[in-house]
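Heads up, one of the protein chains got dropped from this complex, but the rest are sitting where they should.
Think of it as A, B and C in the order they're written, each chain with its own count starting at 1.
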Amino acid sequence: MTATLTANSYGKSRVRLTKVVRHPAPSQRHDVYEFTVDIALAGDFADSYTAGNNTKVVATDSQKNTVYVLARENDFDSPDAFAKLLATHFVDTYPQVTGADVRVHQTLLTRVALEGKPHPYAFVGGSNEARTAHCRVDASGTRCSGGISGLVVLKSAGSVFVDFVDDRFRTLPDTTERIFATTVEANWRFTSVEADFNACYKAVRPVFIEVFAEHHSLAVQQTLLEMGKAALDASDAIDQVDLEMPNQHRVPFDLKPFGYENDASIFVTTDEPAGQIRGTVERT
Amino acid sequence: MTATLTANSYGKSRVRLTKVVRHPAPSQRHDVYEFTVDIALAGDFADSYTAGNNTKVVATDSQKNTVYVLARENDFDSPDAFAKLLATHFVDTYPQVTGADVRVHQTLLTRVALEGKPHPYAFVGGSNEARTAHCRVDASGTRCSGGISGLVVLKSAGSVFVDFVDDRFRTLPDTTERIFATTVEANWRFTSVEADFNACYKAVRPVFIEVFAEHHSLAVQQTLLEMGKAALDASDAIDQVDLEMPNQHRVPFDLKPFGYENDASIFVTTDEPAGQIRGTVERT
Amino acid sequence: MTATLTANSYGKSRVRLTKVVRHPAPSQRHDVYEFTVDIALAGDFADSYTAGNNTKVVATDSQKNTVYVLARENDFDSPDAFAKLLATHFVDTYPQVTGADVRVHQTLLTRVALEGKPHPYAFVGGSNEARTAHCRVDASGTRCSGGISGLVVLKSAGSVFVDFVDDRFRTLPDTTERIFATTVEANWRFTSVEADFNACYKAVRPVFIEVFAEHHSLAVQQTLLEMGKAALDASDAIDQVDLEMPNQHRVPFDLKPFGYENDASIFVTTDEPAGQIRGTVERT
Partner (left out) sequence: MTATLTANSYGKSRVRLTKVVRHPAPSQRHDVYEFTVDIALAGDFADSYTAGNNTKVVATDSQKNTVYVLARENDFDSPDAFAKLLATHFVDTYPQVTGADVRVHQTLLTRVALEGKPHPYAFVGGSNEARTAHCRVDASGTRCSGGISGLVVLKSAGSVFVDFVDDRFRTLPDTTERIFATTVEANWRFTSVEADFNACYKAVRPVFIEVFAEHHSLAVQQTLLEMGKAALDASDAIDQVDLEMPNQHRVPFDLKPFGYENDASIFVTTDEPAGQIRGTVERT
């Protein structure tokens, strides 16, 4: 038998960085960035696989150091900018690296406000929602995308689901009143690596929430498409939006055995199973 | 050998409830409660252990039903009220139940605001922070406590740690500038089961954040005590506060091998190990 | 208002240690221990809370160092022995420490066998089951207990549940054939700190599994008690066993809408809600 290594990549994942930027007086404000970085490198690394020859291997430990050292040496104000900086570094620095994928997951910190005044250095965190960025550099150039992970939204009206396929596997009745709860995973593709990443994020996130709240939903699918279209409307820096929106069911608890009508007030909260709705919207 | 059953309890845990309360016009506002309920009953249940005789056993499945049915039959506006309602129910309904512990964990939902106007039925969630309640009913009466779980706070100044024990196990230098990050777990004891649970929660939570932000910390221990004292000051409905505040380290990344001074700007973010600081403060 | 610190403790938690012990020829066998250690110290630490005076504080960072240094300096062959060693160290070394609780959670590694021969240094892991140990040293002496966490067992016959309370909250029918699945959490109390910890663990674990498998269960409660009694029978080094056994339901999927009888073959696997059954058995 002959066997061939037909694809490979390697890198460091889950590198966690906290960077404090101290602004001078008069503000003396601190900005704090908390990033988790995943790096994957492709290139001329087959010798390491086939012969254990590591002379071209940039150790994943060195990649980890690179995250911290470049964070020290460079100014940046978004996860996207940091992802671009790192991905570009690996391809530019090492001839054997032909492709670099860097993903950054930013934990969100909200600045404390006391009596309406922003605190210079205290923050509240704890959300599962994160801002994400992905930059890929390879022979075909540099591409950046941004995103949101873990945006939980729920509405207790304005969502129906009727007239779906009725066959022997169906037991779900048409529902004209249901809870619509989901955790939005979104990625948007920038048309330029020089885009204003922060402006886009600040434009898109509220639009997702607004459309979710206001759209009268005939299907999770329909709301997803409306959200994607609204994001494209909100930022001309992007031309494609991917959305993944699980339908996280609140199942009506059957009150009839206890002498009550089911009146869409009492639900069993579930994590599984979940519907999993996906769509990609492009500007045309 | 003789062996004796010296303690026992049983109950249903992780019962998840979503309740929608629809207010009439003009507001037509919905309130949505998402609770996870844990029940533990004590009483005359030894026969089930010793003989498999279940005639006195309220099935945990029936306990689960009880959560949903009582949620339908009763109005409540806090996890504390629901915990009290359930715990009282079990002791009052079943003579064989001599003690009931009910814990409620409320997932937080923030009402969406569009153009400054609160939305009637749309919410954003996703925080790990929760509001908690515990009610115990037994022969000695009814006791309620409230709490917060998962309140993540971080500050990048105003925290030092110096002059601790210096022996052969110490390698940590005195630190006059560090990041102080923690996840507050707090429980407060109500002096009366008729207390205004919501007023207390609304008074205590901001005080925790304010003291954390403003207190110049010489030790996590010291800040913890100040927070507990401030909570007692903020609400006279409570007479005891338990706090647990892990010291979630941001470890300075050593930049010296790369030619830079360590300037408290670049940190390795860690989950483990963590310091674990606990204290109980009582009104005297 | 006056407020008093009425209880406090602090320590390092989630200290993770891997120790390799290399035995000499002829075996050249390696033993690998993977422990996660939680330390909590009580004592004369109020000054740190009230005044930020840390002169008596053994930094949690120093506690972490202690775990690794004592692991280097001492031989041990069980999590119990290591917990005892650490707890004793803190009380003996620092006059201000009046109580030390040390908990050790051992990740299980199974030695690889190739053609029936144990491998000298390769292991398979990945189980959620762990061996646990707890040692407390204080003014009243030293107490050790051992345990098992995360022992998942399931049986598809030999479990019934009938004749429980029938009232308006009950919808569950009597069940003469059900799946009994649980995750055993067990702690046993040693009568002496000089007990043979490993012999006890090796005696008790198989007995839990055997009783679970063989006992015709009329209630989870009943099986729990039988398992506890069998553990006391299996090891005279212990005089008390605590057991916690959630009833992790496999809910019959209702096949009737699809034209089939429900024949106890098809179940919905669930994590929540779960029954939570607890009991303590003592030798008398």
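Everything below uses one rule, namely that a contact is a pair of C-beta atoms (placed from the backbone, for glycine too) under 8 Å apart; a residue touches a chain by one contact, two chains touch by 3 or more.
What you are looking at is a predicted structure, and each value in this text was computed from that prediction instead of being measured.
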{"item": "Sole residue of C:26, C:126, C:141 or C:173 that reaches the chain not shown, by the stated touch rule", "value": "C:126"}
{"item": "Hidden partner chain, residues of subunit A it touches", "value": "1-16, 38, 40, 45, 48-66, 69, 94, 161-165, 167, 169-172, 217-222, 224-225, 228-229, 232-233, 240, 246-247, 271-284"}
{"item": "For subunit B, residues in touch with the removed chain", "value": "168-169, 171, 257-258"}
{"item": "Interface residues of subunit C (partner: the chain not displayed)", "value": "16-22, 30, 32, 34, 36, 65, 68-69, 71-72, 109, 112, 114, 119-129, 150-158, 179, 183, 209-210, 212-214, 250, 253, 255, 258, 260, 264-270"}
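By definition in this document, only the chains that are shown with their structure count from here on.
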{"item": "Nearest-to-centre chain - CA centroid comparison", "value": "B"}
{"item": "Geometric centre distance via CA averages, subunit B-subunit A, whole Å", "value": "28"}
{"item": "Centre-to-centre distance between subunit C and subunit B (centres being mean Cα positions), rounded to whole Å", "value": "24"}
{"item": "Overlap residues in subunit B, where contacts from two or more other chains coincide", "value": "16, 65, 69"}
